[in-house]
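All protein chains but one are shown in place.
Going in written order, the chains are labelled A and B, and every chain counts its residues from 1.
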Amino acid sequence: MSQAVEADDRSDELDVTTDEDAAVSILTNGDPIRSLVQLLSPVAEEFRVRLDGDGLHTRAVDPANVGLIDFTAHAQGFEQFDVTEPTTFGLSLSAFKNAVSWARKRGGDGDPVAIDIYDDPARMRVRVTRPDQEITRVTEWFGVDPEKIREEPNMPDLSLPGRADPGVKAFNQAVKAIDSNHEEAYVTRDGSTFVLGSQDGGDTTPDDDEDDPQDAVMFTNCAWDETGDGEPCSTLFSLDYLTDIAASIKRGKSDRLLVKWGDEFPAKFEVEHDDWGFEATYMLAPRIQNDE
Amino acid sequence: MSQAVEADDRSDELDVTTDEDAAVSILTNGDPIRSLVQLLSPVAEEFRVRLDGDGLHTRAVDPANVGLIDFTAHAQGFEQFDVTEPTTFGLSLSAFKNAVSWARKRGGDGDPVAIDIYDDPARMRVRVTRPDQEITRVTEWFGVDPEKIREEPNMPDLSLPGRADPGVKAFNQAVKAIDSNHEEAYVTRDGSTFVLGSQDGGDTTPDDDEDDPQDAVMFTNCAWDETGDGEPCSTLFSLDYLTDIAASIKRGKSDRLLVKWGDEFPAKFEVEHDDWGFEATYMLAPRIQNDE
Partner (left out) sequence: MSQAVEADDRSDELDVTTDEDAAVSILTNGDPIRSLVQLLSPVAEEFRVRLDGDGLHTRAVDPANVGLIDFTAHAQGFEQFDVTEPTTFGLSLSAFKNAVSWARKRGGDGDPVAIDIYDDPARMRVRVTRPDQEITRVTEWFGVDPEKIREEPNMPDLSLPGRADPGVKAFNQAVKAIDSNHEEAYVTRDGSTFVLGSQDGGDTTPDDDEDDPQDAVMFTNCAWDETGDGEPCSTLFSLDYLTDIAASIKRGKSDRLLVKWGDEFPAKFEVEHDDWGFEATYMLAPRIQNDE
């Protein structure tokens, strides 16, 4: 019962150290680890996380097969990243979020966080220290059996000539604005202007094609064509997914966003973090467009 | 479909200009236009808005005929107010609010907003620019047929000798305080003290008239009698309506509030904006009072 908190868990509890017996031991801080949780959150609740000398890798698809994430956190981006043996851990994102969210973001990269992953039985122990309050929280729980998590999806090779690099914050606010009014949104470009817009809704005299009501956000000087042939392409998406992805990219403090799209193809939203070495690619399946 | 965003909507999209082909073209900013929405919001969802060389006028009554607003925005209060031909537009307040709310209030009067109103078919186009983010949102939708909106109510001529000019913020907080405890409130005065109060509720030993529990906010030195005969009058109102009106006056950043009331008559709440030239009069029907 209560005595099951063993003495060795509590001695020197303000030292931020990992456990030598663990298969994987990671030292990080509140700000990056909470951002990592944010980046994973729009797609799935359970992840097969692979840990090896290069870092942490995971790829997951949402239950409806509409959104996919391919995520890498490079080992060099962590304060410590020791892998005794390459490990695949079945991560419940909500349990992980609950544990690491106790680390505050304030003061540089935030409160120290130590993560140990054990084999047999598979379990994770997260230790968060708040030095100023002289307190430490230790949370330990069993992993999900990786065999019971959906297989990692393949990342298809797609021809996506459309390119845009809008600001992360502006993109999120644009998606929220369109989402406040509409069910779906398209992306396209006009010359070097990236366009996120919608045609449905707000229409009180339907079926007048020439004057269809519109709602669009234009991003100046940030779009181009990868092939150089100059013909803009356009794809339509459900805002349910795009809103979650845009919010996570922003809350996850991504430094850069690159949008890649084609004509009625899945689009890719690629983000990078300069300081923490995170790389994520979201892929979003298109809505079939109505005829004009 | 997505290509229906025409090129001429997107060129020079960071220039804040209106359209020469529009019947009415207005240039304004986020702070005043969002305040205008706030002022209209407690009474109705659809408005017959008249636009002529003098400005923008509308008058509406709520569905239960309890609250009325008479609103004018003078042309001189806008950065540009061009009327090619006097126009009556059927405005859906929620569509308008969604479009103009993308303009932030920050930095002087806020982000630039261009409003164009077109005839045949009647439609409104709102263009909001965020210069620092280099993005523009264009929202266009059809007007409501003005014939389908309730006719403008008449403003009755009433004898309302009671007068008070409480602070806008203090009045809103007083109404909220009474509303947290009661269903209705009266207004009266005691000498130069304006009184907003309620008698019901909180009574655990009912029917002791002499010691009825009370809850009242007194505003020092701000009430008087227009006729000079000095006999205070008193009227009772439903707090459902008064709370919404007081909140909108405050959120709409009114500079001045004048309350006019009589004995069991409708009361008027008149507000003005010094910088933007808005004038609104709310009229609120009384509750029939219980006998003492």
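Quick note on the criterion: a residue touches a chain if its C-beta (ideal position, glycine included) is under 8 Å from a C-beta of that chain, and two chains touch if they have at least 3 such contacts.
Note that the coordinates shown come from a computational prediction; the quantities given were computed from them, not determined experimentally.
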item	value
From B:Val195, B:Ile245, B:Val259 or B:Ala280, residue that would touch the chain that is not displayed	B:Val195
Listed residues A:Asn98, A:Ser180 or A:Ser238, member touching the removed chain	A:Asn98
Among B:Leu160, B:Leu236, B:Ile249 or B:Ala267, the residue in touch with the chain that has been omitted	B:Leu236
Contacts of chain B with the absent chain, listed as residue ranges	166-167, 169-170, 173-174, 177, 180-181, 186-188, 190-191, 193, 195, 197, 199, 202-205, 208-209, 211-222, 232, 234-236, 289-290, 292
Touch residues of chain A, complete complex, unshown partner	1-5, 7, 9-11, 13-14, 92, 95, 98-99, 102, 121, 123, 130, 133-144
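What we mean here is this: only the chains that are shown with their structure count from here on.
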item	value
Interchain centroid distance [CA atoms averaged], chain A/chain B, Å	42
